[in-house]
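The complex appears here minus one protein chain, its other protein chains still in place.
Labels run A, B and C following the written order; every chain starts at residue 1.
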Amino acid sequence: MTTRITICIQAEVFDAGKETEALTSPREDVGAVATFIGYCRSEGGRLKALELEHYPGMAEDEIKRVVDEACTRWPLSSVSVIHRYGVMKPGDGIVFVGTASTHRAQAFAACEFLMDYLKTRAPFWKKEYRADGTVGDWVEAKADDDAAAARWALKS
Amino acid sequence: MTTRITICIQAEVFDAGKETEALTSPREDVGAVATFIGYCRSEGGRLKALELEHYPGMAEDEIKRVVDEACTRWPLSSVSVIHRYGVMKPGDGIVFVGTASTHRAQAFAACEFLMDYLKTRAPFWKKEYRADGTVGDWVEAKADDDAAAARWALKS
Amino acid sequence: MTDIKLVYFAWVRERVGVAEEIIDVPENILTVAALAAWLSQRDEGYASAFENPKLVRAAIDRVHAKPQDVIAGAREIAFFPPMTGG
Partner (left out) sequence: MTDIKLVYFAWVRERVGVAEEIIDVPENILTVAALAAWLSQRDEGYASAFENPKLVRAAIDRVHAKPQDVIAGAREIAFFPPMTGG
């Protein structure tokens, strides 16, 4: 199956609705689309913003590698991954992942796989800016995220 | 946690982008939105349309019951379920399920749970209309779908 | 005898020939399964609809029901094939 792949590393805001539509249009063989959007949170009002730093070049390459891996595991007609960098405010979208397939189980599995991967392998780092005006810490990686990625038995 | 719940059983087309946005706006505590859209497929050109019949009243009630069940299992800030009835052409959206939570694992799990449920318990039935102009069969329920729902140990 | 509203969907509806009806159900018909068996004796359409009881599901007052569930007090009973929404 030929998979239509879109990968964008960008500073600009994305439109989740348009990205979702683009996953199917104009195909008539897509039965299932799963999407995920990760947002910047205020953490109960504690944060004013997050700054996302990334490794240009490697970010694209690494995401492409895992999208290719997803395509070997599930029959996907389309995959879109958009990951933003720069400063985000609470409520702003940071990442969009969308997968299209004939059946729902494949679309869901591929979408969750891609997100678990992005969390642990895509070269992005988040720094906190606090609501009180001070610069916060770099967000620490979570053991939860490693465990989530390990479920898929990723070669590391 | 108070969950904002939207359930619509409608003939009208839905706009997946607007529905996705509505899941978060204007909240700043949502970190993760998972959505699923099920589409009418042409089945390789074999089908001209699907007609969805439903049980008015029970459809709303039954979907409300499973949304409530999802809310007891995962901390969700918003849940939207839209299920259409009537005649759909290949490429038309049939169902939209969206879940918003603080973290992605909960949003994904709730979204997949809701879809697995809808497939096996929501009172909707699909009839095929073939590309050659003849009326086809009622779509048969799949053992796969029962197995998918059984994963969640739903009380039946 | 008790008046109960019966509703049918999909191919059950097509075979029975009506979408809904009010029927006097004899007092000795106690369960969903008994009701289905009794209905299947009414005419060929009902017989065809209920010929394989395993393929017919039911709801009592808009809640999924099992064959052995008691119908006493029901206002509306629905019969339909396994669902294929979503």
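Assorted remarks:
Assume a contact is a pair of C-beta atoms (placed from the backbone, for glycine too) under 8 Å apart; a residue touches a chain by one contact, two chains touch by 3 or more.
Quick caveat, the model's predicted, so the values are computed rather than measured.
Though it is not drawn, the left-out chain touches A in the full complex.
Screening A:21, A:43, A:62 or A:92 for touch with the missing chain picks out A:62. Between the chain not shown and the residues A:41, A:104 or A:119, the one that touches is A:119.
In the full complex, chain A touches the hidden chain at residues 38, 52-55, 57-58, 61-62, 83, 94-95, 115, 118-127, 138-141, 156.
In the analysis below, only the chains that are shown with their structure count from here on.
Once the centre of each chain is set as its mean CA position, chain A and chain C turn out to be 48 Å apart. Separating the CA-averaged centres of chain A and chain B is a span of 23 Å.
Centre to centre, using the average C-alpha position, chain B and chain C are separated by 26 Å. Across the assembly, chain C contributes 86 as residues in contact with two or more other chains. Contact with two or more other chains is made by residues 104 of chain A.
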